[in-house]
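I'd like to ask some things about the structure below.
As you look at this complex, bear in mind that one protein chain is not there, while each of the others sits in place.
Chain nomenclature is as follows: A, B and C, assigned in order of appearance, with residue numbering initiated at 1 for each chain independently.
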Amino acid sequence: MTQGNRLSGGQIDRNTTLSFKFDNRSYTAHPGDTLASALLANNVRLIGRSFKYHRPRGLLTAGSEEPNGIVELRTGNRQEPNTRATTIEMFEGLEARSQNRWPSLKFDALAINDRFSNFLTAGFYYKTFMWPAAFWEKLYEPMIRRAAGLGSLSMQEDPDECDKGFRHCDLLIIGAGPAGLMAALTAGRAGADVILADEDFALGGRLNSESFALNDGAAADWAAQAVAELSALPNVRLMPRTTVIGAFDHGIYGAVERTGDHLASLPAGKPRQILWRIYTKRSLLCAGATERPIAFENNDRPGIMLASALRTYANRFATTAAQRVAVLTNNDDGLRTAADLHAKGVKIAAVIDVRPDAPINHDYEVLRGAQVSDTKGRLGLSFVEVALADGSIRTLECGALGVSGGWNPNVHLTCHQRGRPVWNDDLAAFVPGTDLPPGLSVAGAANGAMSTHGALRSGAEGAMKALDLKGSLPDLPAAEDAPASQTPFWYVQGCSRAWLDQQNDVTVKDVKLSHQEGFRSVEHLKRYTTLGMATDQGKTSNMGGLAIMAELAGKSIPETGTTIFRPPYTPVPIATFAGRMKGKEFHPTRLTPSHHWAKERGAVFVEAGNWLRAQWFPLPGETHWRESVDREVRQTRASVGVCDCTTLGKIDVQGSDAAAFLNRIYCNGFAKLAVGKTRYGLMLREDGMVMDDGTAARLGEDHFVVTTTTANAVSVYRHMEFVRQCPFPDMDVQLISTTEAWAQYAIAGPNSRKLLQKIVDPEFDISNEGFPFMACANITVCCGLRARLFRISFSGELAFEIAVPSRYGDALMRRLMTEGEEFHVVPYGTEALGVMRIEKGHAAGNELNGTTTALNLGMGRMVSKKKDSIGSVLSEREGLNEPGALMMVGIKPLNQEDKITAGGHLMEASGPVDAAHDQGYVTSAAFSPTLECHIGLGFLKNGGARQGEKMRLVSPLTDVTIDVEIVSAHFVDPEGERLRA
Amino acid sequence: MHDLVAITALGGTDPQVDSVGTVTCSEVPGVALASVAVRLGKEQEATAALAELTGAPAPGVGRFESKQIASIWIGPDQWLVEAPFETHENLADQAKAATGNAASVSEQTDAWARFDLIGSGVLAVLELLCPLDTRRMVEGDVARTSIHHLGCFILCRASEQFSVYGPRSSAGSLHHAIVTAMKSAL
Amino acid sequence: MRYSGFKVLKEALSGHKGWKPAWRDPEPKAQYDIVIIGGGGHGLATAHYLAKVYGQRNVAVIEKGWIGGGNVGRNTTIIRSNYLLDENEPFYEFSLKLWEGLEQDLNYNAMVSQRGIINLIHSDAQRDAFTRRGNAMILHGADAELLDAEQVRKEYPYLNFDDARFPIKGGLAQRRGGTARHDAVAWGYARSADGNGVDIVQNCEVTGFRIEDGKCLGVETTRGFIGAGKVGCAVAGNSGRVMGMAGIRLPIESHVLQAFVSEGLKPVLPGVITFGAGHFYVSQSDKGGLVFGGDIDGYNSYAQRGNLPVVEDVCEGGMALLPMIGRARLLRMWGGIMDMSMDGSPIIDRTHIDGLYFNGGWCYGGFKATPASGYCFAHLLARDEPHPTAKAYRLDRFRTGRMIDEKGVGNQPNLH
Partner (left out) sequence: MIIDHPLLGPRDSSEFVYLGDAALIDRPDWQVENAAEAFYDYAYLRGNPAGEHRELWFHESGDRSWLVVTRNTVTHEISKVELARDVARAQGRSK
């Protein structure tokens, strides 16, 4: 029979029937149900298995604090493990499965662990599995890992997307129960910019779960009216299905809005969840309270639930966990559960009230001063054993037991900046302390105002205080105002296998053992027993464990301590924190001006930071990248090649102190550089290490264009701003990046001038005399397009770099290719670029690795001692100038066929091969088509004095040992005749 | 006049336009830009020259003016000037001529890609993109912020009319982020 | 009391009556030969080796809160010795060897699990750098393996190989690397040190040093003055704070590093994976939680908590590398305070104050170093000379220009 446990009333839409599956069995439900309420309605109590003993588990709660009722939701690549049935909003076709059981939920093989619980006590694994040592990885651990874990991932990429967003408000109200709604009404009517967020899909909090009246109507109706009024206010934003997960610095809150989890499938382009960063001026925590259980023998059977949860299921979801229900309570609130269920026609087996003076009820039996001594029922509760006041035992038959041990304020967010809650004796509970996150205040049950009236009132007051509103309180609806005092009752004396943390299987016995072994601080207790470490983060278990530890230590609870809560309030999918920054969108992609052209040419691209650069340009018939790269190098050195070098950083440095500024930035001199000239510059960090290198072209008396390496463009700009704003604030120098403004191409090779002459407008003389090596100028090309020309060379050939506005970069590259046909011009990529710079002995990223000094690079003399430049002083420390320091060298194999391994280490020609005899290492290596052998650059101890020495290059990692010769790093044209041609 | 054909930041010969619901995102290539940075101690001269050039007083912190030539505050003593490309391709030269030694001027035209976001609901798109409270921005407000790890300027041209300037080389990523947000929010 | 499977069996059958506290809770004596400040992993390990290896038993470890409450209980539990520089590799390899014998040495199962670590490679330059590192490791007697993309795919088929912004081009593997149960490390060292006579004094905070004409005579604490022949400070994270009481400025900044754990999942990741193109590293605990972390928040902090930007940055890295973890939920996040040194490497040395010794600057490499750090600090305290594998970890190396900079980012701690 379907939905056999349905009751009358409730806030579900009975006109629509939805079908869903649990463990492949079909059931029906209604809109407004959660998976949990729907399962109960269909008389399903057994939902999962516990972590350690694989004990049968049902629902404990009706909310996000649920430790037991966790399932695998959805199927295929949308499978979602460990999802709380109590927070899953029902939709048509929902599919869920129980988890952590094999072969089936009813017959779980690992339930055998329960039989051995005596051996598997807290921390047993620290004391054994040690012999023999190797068995840990091979035997013990794999066993443990297979048994452990809860749900499983699909192991596939989730097709659904998440978003991130940013919202701002004057007042963020967290929780839309009586306090939150009243606060929102108060603030909203006053015109404040308000956000009201609640984790539930129905706003109203406990008002939707209780049977009592507000004014003369149902509490839920009042909530609905309040929500209606609020949604009509333009200055109030309602955010249902939104959990505020954390209180971060300076009034920033993280919130997760579940925009699509309640839908069978997402509309195109819409996110499943949104992570909101909410910037608040003030915030008001109205998170309510969580009922706490009572520990007694075998208190973990399916059907044993929090009394307030039974009430929520009955009043809001119109369902009961069973037809015969008993209630165990230590306070009046628990009695409401019996009354409400009775009113809905559920048989009350009895109310077991631990208080000798508990109020009598005429509709059903109240057992005063009684306690539950044990329970029975293999896969669900069937009998409760009651120890009566007179000591006799009575057995009650019932399918559900509602337990109420009082309430704990939900102080979680008040602890997120490590503030500590304080103990309140009247409530016998922790309430928010005084060291709250700045801007946050607390109202309602979260602040200890337990009655409905108290919550409404403190909500209104809280809003007025937060916004500094004058005037009198708004009218509050008439509501119950029961006294809030609670007498604590944590556990039934003498119980042992009484569960505190039901998911992790932590019992009273474990806490006692923890105390016995000296793990007595709360932190030690948690870590040793795993109490409160489960997916519910101990929302229903921490207090019980703490109370028992306090009793064992003979201290009060506050003396014993409190565990503070960390974000997130409830677990958050990793995808939600990532939003759209994944896959190809993980980082932005930077394209060069010639990218589209290069793509047409079939170029192979490579990541360089966020840039995509052409690595080489294969021609039809070329089957190996080396063919293409060798051809590009040979053709460039033989005639002319073109390479897009836009990615190099370009910084415009202007001002009357521009030259003096560069004199500080670079370790070599710039003051005397003539206008129209370019100079190589070496930039040190303050600690004397090389930071970057590049060129500075002096376009005018007070105007330089500085180039940086691609990798350091951003950090060099930041460094320059630091130097001009901090240590030297009165230098007249202005900076701006122009990297993206100009498309810049290197044109290299003996025919580079001839090619350029075809596009440079005739009034500009670029002959060797008119435009010598290291010249620079503003020119025009192709009949009047403004451009910049630099005669600099990275390849060692006669070479130029030409820059035009980026939008014309594509056209210029195409023009260069057509004009260059007569010279058989080639485009070349980063590989050929790299080969040519190694042939020329130019240091690059692999050499400028942040641990090399000018001395190591053989440029020690460049560091001027005649001026103040960043890094010059510390570069003189003894440790950086020792005899035998590493120096950059060239490396050639003795056997032409041998390949140089970048990352290989250099050893003497004979003798041991180990760290003690390490002489240096190879930084860069390539095949040189020019020398027709492999070559490398590297750092070698006292390398300057070892040219011609034979050594061994070893790379045990790749099983390489070859004989090499140490040579000059300048393999090609050491005198630099070509680039001056 | 040269005969090189320009392409837009997104790589087309014509600007790209995308509409989702009530909001339109248009690539706007037809602007010339130059930065004008005041030389030390030349604040009066420079701002006066800038006013002369643009026909409006140099805007203050976080503001921009748009007369015949727009001027946009981008940092202490620093502005971007913005004008139609076809009439002001050499805007940097004009700005330099106008300010002389009172300011440092740099070509910025192709350093940036501009997208105009127009239509009701645009605020819902922007709140998925940047941490600024764009609901509070009024005509003439400008701020630089970060969109999907990209430093961008956001200008409020009028109610529900915004311009976004992002780095030209990342125009594709920026465009993808904007259109994705439009599909999500609208 | 000796722990063993039989003992567990016996106790189980006799109601667990026989278990004694894992360590005593003694009152501090007036005078010790050696007082160690800091009941974290390094301090407790120092005590263990002082007593067991160097025969120093008149030793106290004083801890301001509860032992193991600092970084040893707030990290991502990774152990490895895949370092590049000659000054580091022998030390971390020594540490890894101590890990390999730890359980038997301590008679405590710290769940040292050598399931291997792989640092992923995403560019040719990165491969060159990792090749140099792998060679250095092997030349120093450690193990290393260079993997190509296909070999990585065989072991971790569900990494993002097909749609990656920064494609995986290979990895540097150390098979002997892995993880250990962090809390158990602190408890095991404490239990062993206590068993050898060391006093572990909890809830005893140092409020100052008693220093007379250049000699440290002991420490002032919330439980009174405690005299000591030698005082060793092992409070990484709070080194600035504590050494400040002795008037010592350090080449160290305190920064917060966040770490994260997901809900329990059935086995997903066999070993430790480190993303080379973003800030993300991850392993899976025996309980089933994905334990992961990334970059430090980047600003000086003594607050054991971080902020959203880094949480997001780490999860972005996670999704970029492992798209299939999207529906796994982040359960808990926490922050630990790191001693970020000026070259990213630690300091184990005397100070200019006679009798005052310092151990710190571990950045976020402290956990894996715990055994060797304790051993070498014990050696320094007992013998007054640096242990051979730690001889480069000197305080004055910045003055003399002998930095140990694995990352090559220089004197900016938040970049290490």
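Just so it is clear, a contact is a pair of C-beta atoms (placed from the backbone, for glycine too) under 8 Å apart; a residue touches a chain by one contact, two chains touch by 3 or more.
In this text the structure is predicted, and so the values were computed from the model without any measurement.
Although one chain is omitted from the display, it touches the following shown chains in the full assembly: A, B, C. Only one residue in the set C:20, C:215 or C:241 touches the chain that does not appear here, and it is C:241. Across the entire complex, the residue among A:603, A:874, A:887 or A:967 in touch with the chain not shown is A:874. Annotation: of A:134, A:268 or A:726, A:726 touches the absent chain (contact as defined above). Touching the chain that is not shown, out of C:37, C:342, C:378 or C:404: C:342 (per the contact rule at the top). Listed residues B:15, B:62 or B:140: the one in touch with the omitted chain is B:62. Chain C residues in contact with the hidden partner, per the touch definition given at the top, are 238, 240-241, 244, 249-254, 298-303, 307, 309, 342, 398-399, 411-414. Against the chain not displayed here, chain A makes contact via residues 248-252, 277, 279, 417, 438, 657, 660, 686-687, 714, 718, 721-722, 725-731, 868, 872-874, 876-877.
Remark: the residues of chain B touching the chain excluded from display are 61-62, 74-76, 131, 143-146, 151.
Rule of thumb we're sticking to: only the chains that are shown with their structure count from here on.
If the chains shown are joined wherever they touch, the resulting network is a simple chain of contacts running from one end to the other without closing. The distance from the centre of chain A to the centre of chain C, with each centre set as the mean of the Cα atoms, comes to 22 Å. Chain centres here are Cα averages; for chain B and chain C they lie 49 Å apart. Put simply, the C-alpha centre of chain A and that of chain B have 32 angstrom between them.
Taken residue by residue, chain A touches two or more other chains at 164, 277, 581, 585, 587, 589, whereas all remaining positions touch fewer. Multi-chain contact residues of chain B (touching two or more other chains): none found. Those residues of chain B whose C-beta lies close enough to touch chain A in the complex are 1-9, 11, 29, 35, 37-41, 78, 90, 104-112, 127-128, 130-133, 135-136, 148-150, 167-174, 176-177, 180-181, 183-184. Contacts from chain A toward chain B in the complex involve residues 161, 163-168, 268-271, 274, 277, 279, 580-581, 585, 587-592, 595-596, 610-611, 646, 652, 654-657, 702-703, 730-732, 734, 736-743, 780-786, 804-808, 810-812, 815. Chain A contributes residues 51, 78-82, 118-119, 121, 124-131, 133, 136-137, 141, 144-146, 148-158, 162, 164, 246, 248-249, 252, 254, 275, 277, 416-418, 513, 516-519, 521, 523-524, 527-528, 530, 534-535, 537, 566-568, 571-575, 577-579, 581-587, 589, 606-607, 685-689, 845-846, 849-851, 874, 877-881, 901-905, 913-915, 918, 921-925, 954-958 to its touches with chain C in the complex.
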